[in-house]
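Data block below; observations after.
Of the protein chains in this complex, one is absent; all others appear in place.
What follows is chain A.
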Amino acid sequence: MFSQRTLRRLLAPLAALLLTSAAHADTYEIKLPPELSSSPRLCDYAPCSEVLPGATSFSERKGQPSYVEGYRDDAGQKTKVGYVMLSTDITDIPAYSGKPVVTLIGMDTAGKFTGVKILKHSEPILLLGIPESSLVKFNNQYLGQFVGDNIEIGKSRPEENLIGLDAITGATVTVIAQNQVMMTSGTEVAKQVGILKPVIRPQARFPISDAAPSWANLVADGSVQHLVVKPEDLGLKGDGRPYMDLWFGYLNQPTIGRALLGKDGYASLMARLKEGEHAIFIIRTAGMDSFKGSGFVRGGIYDRVQVRQDKDSFTFRDLDYVNLWGLAAAGAPAYDESAIFIIRGKGFSAAYPWKLVFLGNRIDKETAAKTFANFDREYWLADSYLEGGRPEVIKPDPTWLKVWKDKALQIGAFIVLLLGVAAAYANRDRLVRRSSHKNKWRVNAFKYTGWLLSIGFVGFQAMAQPSITQVLTWFHSLLFQWQWELFLSDPLIFIFWIFIIVTVFVWGRGLFCGWLCPFGSLSELLYKLGRACGLKRFQFHLPQALHDRLKGLKYAIFFGLLAVSFFSMGLAEKLAEIEPFKTTFLVGLLNRSWPYTLFAGGLLGLSIFTERPFCKYLCPLGAALAMPTTFRWFGLKRKDECTKCKACAKGCGSLAIDTKGNIDQRECMLCLDCMVLYYDDHACPPLAQERKRRDKAGQPLTPIDARGYFIPIHPAPARSATEEKHS
């Protein structure tokens, strides 16, 4: 049996052999001890002293979410010097790979970051393209920064109190995610230990009402909310039941409180609450586990649920728990677990939106390692339950939106480029009719402009070169955890892919591959430059028969990568180095080890002598796009005479016209040379023949119709002398 393990065993050394000079990736997909995420003694399994210099001993995990305290030994006296936290204890923000970067973070008692250490990552770009040291360098920018500062990727803006961090070129999504991880982790711990004070919000005031809404009414107006967690969300096997099916709501609001608890129950609860305290209820109507937590002990905290309001979080201890004896609202569902929790934090206000958060652990099926995962549901009292209605709340832009706003100009320019090229191609009939085989500038002006912009602006400046690795990453994300935010974080690539998908189905792969792919454009530009520099006599095309055999290679590479990705995404990403894109645009030819530079340089060098060798024979992305090109809607035109005439085929740089005169749309780069010939009455043999015949016969040259022929001349019947006279 050819098992997965056998395949891995065979492929792994092969990849290692191929990639001996790969950057040393110390923490890529490394197997971490399971105790790292479960043991109370975090620092027995993690190098805590490396991120908190000066600390010689560490406490056990404490707090919710958890952290450890680090101490210095001062002549037998322990002095607290700071805190160490494991990012996956606090947040589940995934990076580009869809998996989190497991980071150990140190912070001193003043809230300044003292150390950052990557323990594990799954970022393919850091495996081969960009040295892992870049991420270390990126993380070092946090050292000495205060956790409460406004730190973001990009330029510093002192007028907005914004501290900017230099991104890693070509790994923007990874560092955006890493910044969120750093700031979320640091903030959570800083708030728990009192470094960051909670925001004090104005308290809600409630209107008096005699209404007695039913359960259905309360659900409809949002006073009771529903939070469902599926077992699959936690990596568990499902049996049709939800893992957690919770209903919750705010009880201090008199109309809601009385409807849910009854008048007496509400009065009794309110009598227990001191000023500034709030009560919420939670019931579990179905589920596989307890929301209170099985490991709860007296004096401890409930570690499965918490309330978050903006950046403040509120956890519950045993003294914050009150029994819920029953629900009075008509139509309330049956439940098997219930609680009333009291929020005692001063910063909480029911006038503003808040979230109930269920804190879970996602289990990795392969490694059995647990990673933190949270699920939340927003709650905000309706206008009618608040005196004066809901206050105005300005929600901060999500990170991806900030990126889009920061790059608005670049995005705008890119969209103009894409639309411009698409519009030019859509008008190809006009352009090729105005061109001739000797003068194609009307077509080439657009195409060459597209090339230059795609090489300079898209490739080198914006680094938006599409790659097969993105296809594989999407595939993986689709299987495991799809997050739009992740892909929206790289706007140019996101827009490019939408454009590619649409145009492949409308016109085929040629518009992207032939007009806009940065590497393809560079490759063909070198060929054209070689010709212009007098190297034409050295330029060659492979014989058609050999070309027909070799063109299948790229499909084999694509299917090979796809197959390997099912077994090992990391290995597939390594093998995807067959694309020289990272070397050429992301990292730079001179910044990589010599095998990569030699490979990319060799392909570009070969491109001077033969047209697009990589695109024709090796490009897995081209192969992936060629397949749906089989079903493109609009192809190039052919005439009946094309079956015998080889004029177009002879000039086809893509070698895409077969012996029967048909165009292989999968191989066609839409250069439009054959379409120029199609309407050129001096170059297209059937047209030229007809032109000569008419010239000889003294007949006029009528316009050429859409089928590529002169409009036929139909002699009108001669009018009689009588008709002539009458007219």
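The rule we apply is simple: a residue touches a chain if its C-beta (ideal position, glycine included) is under 8 Å from a C-beta of that chain, and two chains touch if they have at least 3 such contacts; residues count from 1.
As a working rule, contacts and distances are computed from a predicted model.
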{"item": "Per UniProt, the name of the complex member that is left out, chosen from \"Transcription regulator\", \"ABC transporter permease\", \"ATP-binding cassette domain-containing protein\" or \"Phosphocarrier protein HPr\"", "value": "\"Transcription regulator\""}
{"item": "Identified contact with the non-displayed chain, of A:P628, A:G651 or A:P685", "value": "A:P628"}
{"item": "Option from A:K78, A:R201 or A:K230 whose C-beta touches the chain left out", "value": "A:K230"}
{"item": "Of A:V189, A:L472, A:I663 or A:L687, the one touching the omitted chain in the full complex", "value": "A:I663"}
{"item": "Option touching the unshown chain, where A:C642, A:A656 or A:I704 are the choices", "value": "A:C642"}
{"item": "Touch residues of chain A, complete complex, unshown partner", "value": "4, 230-232, 235-238, 240, 365, 478-480, 552, 555, 566-567, 626-628, 630-631, 633-643, 660-663, 666, 707"}
